[in-house]
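In this view, the complex is presented without one of its protein chains, the others remaining in place.
Note that the chains take the letters A and B in the order they are written out, and that residue 1 is the start of every chain.
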Amino acid sequence: MTMLTVENLCVWFGGGRDRVDAVRQASFHVERGASFGLVGESGSGKSTILRAIMGLAPNWSGAISVDDQPVTKKREKAFYKTVQMVFQDPYASLHPRHSVDQVLGETLHLHGFRDIDARVVKLLDDVGLGGKFRFRYPHQLSGGQRQRVAIARALAPEPSILLLDEPTSALDVSVQAEILNLLTDLRSEQKLTYVMVSHDLSVVGHMCEQLAVMKDGEIVEIMDVETLRTAQARHAYSQELLAASI
Amino acid sequence: MAMIGLWILILLGMIAVGAPLLAPHDPFAQELGNRLQPLWSEGHILGTDSLGRDLLSRLIYGSRITLYIVGLVALIAPITGLLVGTVAGYVGGWTDQVLMRITDIFLAFPRLVLALAFVAALGAGIENAVLAISLTAWPPYARIARAETLTIRSSDYISAIQLQGAGAMRIITKHIWPLCISSLIVRVTLDMAGIILAAAGLGFLGLGAQPPSPEWGAMISEGRRFILDHWWVATVPGMAIFTVSLAFNLLGDGLRDVLDPKDSEK
Partner (left out) sequence: MTLLDVENLWVKFPSRQGVFDAVRGVSFTLGRERLAIVGESGSGKSMTGRAILRLIRPPGIVTADQVSLEGVDLMQKTEREMRDVRGKRVSMVMQDPKFSLNPVMTIGQQIIEAYRLHNKARKSIAYENALSMLEAVSIRDPERVMRAYPHEMSGGMGQRIMIAMMLIPSPEILIADEPTSALDVSVQRQVLSIIDTLVRDRGMGLIFISHDLNLVADFCDRVLIMYSGRIVEVCDAKNLHEAKHPYTRGLLNSLPRLNAPRKKLDVLSRDPAWSEAPSVSGRI
């Protein structure tokens, strides 16, 4: 059952002579409950695809549908209850003057939940942070803790799809392991669908079942993780990427 | 150094509040037989002015007027600037262009010239002086607020809250304003000195507080005629203005060191 379909997606910045095509004719689909990876180097367009899905890219063409419903030009509230995003830099994704409680409370409030207090407690619990973190400010949290709060915020509206933009690249190796484990647990507990962007093939190999390799805005190959592991990638660029990562 | 500034200002506040208790004489009481008494005279530590009024008492009561003007402007100008700047910065497009051009227009007016125009239109008086000064003081705040908003607008945490369906009003008031406030506060304290001088300038020109009000600028104006032989009549209020301006500058510098060290992610 397909959860997310992207067809012939083009994203560009600027216009006329200054137009830069960040994503060119990208197509892929993700089954419900699956975890799909997008890999490539910087500038390949992988993060731009995520932003385009979320509605953060101003100029795009093509078709995006979530749960068989095509998305509208301006995303509706209902969309944000289904699809949420976790950003790359935990140091930049939390408002410096808002406490954890404010961040989560505001999100819950915006989505119309009433039992905010109980939900905040549960969310913090789900991401492995205890109640004592509730009233802390971002500068009092470590990178891993901030990322957990960002994940809690993304989970607050009870979405079905989580878009993860390099969620662990800014974190230390040991913290990365904790966050990846957390994401694995959450996915099975809450039956989520993931689309994960990373430049690190081993992270994608660990977290995803299928992945798309991107170069210069285009998807050059879509493969299973088994193909990746056994180094049977077909496209020359995929092989290059693989060789450089080992 | 900032602490010195702070203490001076606290002192000023206390003097203003305690004026009736501290002033040895009625600031309006004229004693024509006692005109232009020098410093350290009998009963008049700072001497008297051309109408025999005690300078110390006038100085003390004048502090109230100074604080009144400075306080009002310090509220009106930054708040107006914040509103204009953040809306322009966040919404962008035509709104931004229009608001910024309006800001430019007000920025183009020299403070005193605009005040003159105002006073000519509305009549002289403290309130009109305050209005006039505020109208020329707010544009820099709008610019600062707009610049900060532009930087903040592209942050991930703003994107994140947009993804929760937050509207522009909420984002501007709850997310952007808290981050702009510290630079505005710093700017206000540094601006105070200029505001005091502007108020004094207006008073000097006879456009601000009207006689017999003991406004410091007006006092300098009155004492101008006697500056050669009775220098204290103009100099004493001048020193007061200087001290308070300096205090604001010192405080502003200190606040900037505390609040400003690039608040960019610790």
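Criterion: contacts are C-beta pairs under 8 Å (C-beta built on N, C-alpha and C of every residue); 3 or more make two chains touch, one makes a residue touch a chain.
On a predicted model such as this, the values are computed, not experimentally measured, just so you know.
For the chain that is not shown, the touched chains among those present are A, taking the whole complex.
Only one residue from A:Val11, A:Leu201 or A:Met214 touches the chain missing from this view: A:Leu201. Residues of chain A in touch with the missing chain: 41-42, 143, 172-174, 176-178, 180-181, 184, 199, 201-203, 205-207, 228-229, 240-241, 244-246.
The rule is short, and it goes like this: only the chains that are shown with their structure count from here on.
We define each chain's centre as the mean of its Cα atoms; on that basis chain A and chain B are separated by 49 Å. Here chain A touches chain B in the complex through residues 54-56, 77, 80, 84-85, 87-89, 91-98, 106-107, 110-111, 139, 150, 153, 156-157, going by the rule given at the top.
On the side of chain B, the complex with chain A involves touching residues 155-157, 159-166, 170, 174-175, 178-179, 263, 265-266.
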